[in-house]
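Below is one structure, written out as structure tokens; comments come after it.
Note that one protein chain is taken out, while the other chains of the complex remain in position.
Up next, subunit A:
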């Protein structure tokens, strides 16, 4: 009974408790529900993400492998292309066989040219040497001929080089005939270039062989006009005198004799070339060449050209001359009046 009373007493509170519990559950139901949703959703999200990560890793592996495979195929093609290209480039530019061949051929051609040029040069030098030698020998011979001019043969006596038993005279004889005898007075001035000039310490100029050919003459403008042929003109001009038989008969014709006579007279009588001319204006404008004795440092001395007598009119006391007091000597009167005014030309 007591239990029942206790239970009935608790019964009134039970409803409230029932309501209270339901209400608290209801109150928290929302929150709990939301919390549960949150937890579950988060967990599901984690799982899905893990799965997705796994999936992604797998795709990455597959794609990696696939791409590598593709590019390795590509790479092999690239290598083939580059191989061909490198071989071509090296053969064409760096170790170009044909260019090398051409270069070597060009070198041999060039060598031939150089060799021929050098050969020409040596020949030219040799010719010059020979020519120099020949000239020297010639000069020697000529000098000897001039020295030994007395060996020339005369009318009466045949010289050594003109033996009567020979058909024609020796070349030395001909040389002797051509050469002028050497004069004793002047020493033969040997030019320093005759001998080895390279040892001469003060030689002025090294020898230079002018091997260039002389330049061709400039094409002269021919003067216009119908002119006679110059050869004709010259022939006419220099036509020799054709004397008549009478004139040409004697060995020395009168014409020649007269000429000779005139020449001889000239030669005898002529003292100087300037002919004497009277006082006139002929010589007025001729410039006087002063002699060395007369010309001083600063020009010509006036004495001897301008005046012969020192006359200084400024120092004269009067204008007039001395008056004659005593009877003058006739000769002395004539002084200064005979020819011209104190030697000056009128």
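To be clear about the criterion, contacts are C-beta pairs under 8 Å (C-beta built on N, C-alpha and C of every residue); 3 or more make two chains touch, one makes a residue touch a chain; residues count from 1.
To be clear about the criterion, contacts and distances are computed from a predicted model.
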Query: One chain of this complex is not shown here; going by its UniProt record, which of these names is it: "Sperm-associated antigen 6", "Related to OST3-oligosaccharyltransferase gamma subunit", "D-lactate dehydrogenase (cytochrome)" or "Sodium/hydrogen exchanger"?
result: "Sperm-associated antigen 6"
- line: Of A:91, A:125 or A:147, the residue touching the omitted chain is A:125
Message: Please identify which residue in A:25, A:107 or A:182 touches the non-displayed chain.
response: A:107
Message: Give me the subunit A residues in contact with the hidden chain, please.
response: 100, 103-104, 107-108, 110-115, 118, 121-122, 125, 129, 197-209
